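Shown here: the complex without one of its protein chains, the others still in place.
== chain A ==
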Amino acid sequence: MNTFMASSFGPALPEIILAIGVLVLVLVGAFMGNRSNWIIGTASFALLAAALLAVGLTPPTRTTIFAGSFISDDFARYMKALVLLGSAAAIALSSDFMEREGFARFEYPILILLSTIGMMMMISANDLIALYLGLELQSLAAYVIAAIHRDNVRSSEAGLKYFVLGALSSGMLLYGASLVYGFTGTVSFPGIASSLQGEASIGLILGLVFLSAGVAFKLAAAPFHMWTPDVYEGAPTPVTAFFASAPKAAAMAMAVRLFIGGFPSITESWQQIIVFVSILSMVIGAFAAIGQTNVKRLMAYSSIGNVGYALIGLATGTQAGVQGIIIYMAIYLAMTLGTFALIIGMRRGNQYVETIADLSGAAQTHPWRAFCLAMMMFSLAGIPPLAGFFSKFYIFAAAIQTGQMMLVVLAVIGVLTSVVGAFYYIRVVKIMYFDEPKPGFEKLPDGAQAVLIACSVVVVFFWLIPSPLVDSAAHAARSLFH
């Protein structure tokens, strides 16, 4: 009955490579201490590259292993590639930061790798237990790296806040999962889907609400967004860049698989929840960001708003909507990482500065950097022909195609809040180009420069060759609606 064959683990190869690699790196670090920072940093890149290669080699067919707990399909491959690229960028961004701030530790890349394994497990989770374990692995590592600058009060505060609120949300998620299990008798998503023929009972809906609350917390979607600005501001900047990128893509993939894979027959029940969360996130993301003076807090509200837009795609529950989400997350990752690469470059007089006013006149002191940041901001505001316009376009188009009144209204609200959002994005551009210049920043570290170039190319030239991203997103979305 329970036969074990090494060859049957093939679809989980990326996770296995990372897990074994991490164990080796922990040993290397334990014996060599902080002298091994360089080796471990390089080895983590190699591991992420190997995992990416393994993801590429996994067959695109839909396979489940570990008795159906782990699923590998086109959607999982696409999202895993995204997460691996995001994690690699986060490690690249941190290359010089930790040494300059005096808290370089070999554990940092190791914790990022462990968090990445958790994210990949979330993406491939095909039942509630696998989902929870992946989520917990991802979050637990994230709590630690939020507080990794432990001599800094704000970093410790960020870690503690994130941990306490994260534990609360895990509790809600588990409570919801236990209710769903109690009312369907199974934890596997296909099992839940098949047992939900016809009317769903109140108890199950209650469980669904709690599950959604837990997922919304991990996505930092309103009304569960309270922790985001404080954690983003307090954590060291490369850590913030990590939080804003890969884990968001993983949590979004998890939400898509949970709702579309597990509850396809009661779409109306969860659609209302997602629509509510989406509207609230877009509105809070747009209006609360206006008054911000700290650029990291601004990015926190920006990420809340962006999650709101991506959730429109989930609310449709259609293949076009999921395709929109996938494209949205890919472009969002490029925009966010590019912006954070520039925020990490904001260093003058031997310390990092992070208010928006510090950027004033940057166009004269650093014309290229200012240009790139301007492109990122225009793209986040959704101005064509930059990538950010297309990501919003696919989402809104999917919502309008459904023809449902509620979703069309949702798309209209989305357009209106983007207009509000454009105000604060473009204000950054105005400050850089039209205000009095301040003393220049120091040279951009190599890692940040590489990330910046890659992201700028994606954001600026996406409209020239959109087909690789859009077509593979279409394949990935189709694999969910087999």
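As a convention for this text, contacts are C-beta pairs under 8 Å (C-beta built on N, C-alpha and C of every residue); 3 or more make two chains touch, one makes a residue touch a chain; residues count from 1.
Note that contacts and distances are computed from a predicted model.
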Taking the list "Cytochrome c assembly protein domain-containing protein", "NADH-quinone oxidoreductase subunit J", "Lipoate-protein ligase" or "Aspartyl/glutamyl-tRNA(Asn/Gln) amidotransferase subunit B", the UniProt entry for the undisplayed chain gives the protein name "NADH-quinone oxidoreductase subunit J"
Answer key for A:M119, A:V144 or A:A381 versus the chain not shown reads A:V144
Touch with the missing chain holds, among A:R105, A:K218 or A:H366, for A:R105
Cross-chain touch to the chain not pictured, restricted to A:A89, A:M121 or A:L314, is A:M121
Touch with the missing chain holds, among A:I17, A:M98 or A:A130, for A:A130
Across A:S201, A:Q272 or A:Q351, the one contacting the chain not displayed is A:S201
Of A:F75, A:F97, A:Y162 or A:F183, the residue touching the omitted chain is A:F183
Chain A residues touching the chain left out here are 2, 4, 12, 19, 23, 26, 66-67, 69-70, 105, 107, 110-111, 114, 117-118, 121, 129-130, 133-134, 136-137, 140-141, 143-144, 147-148, 150, 159, 182-186, 195, 201-203, 206
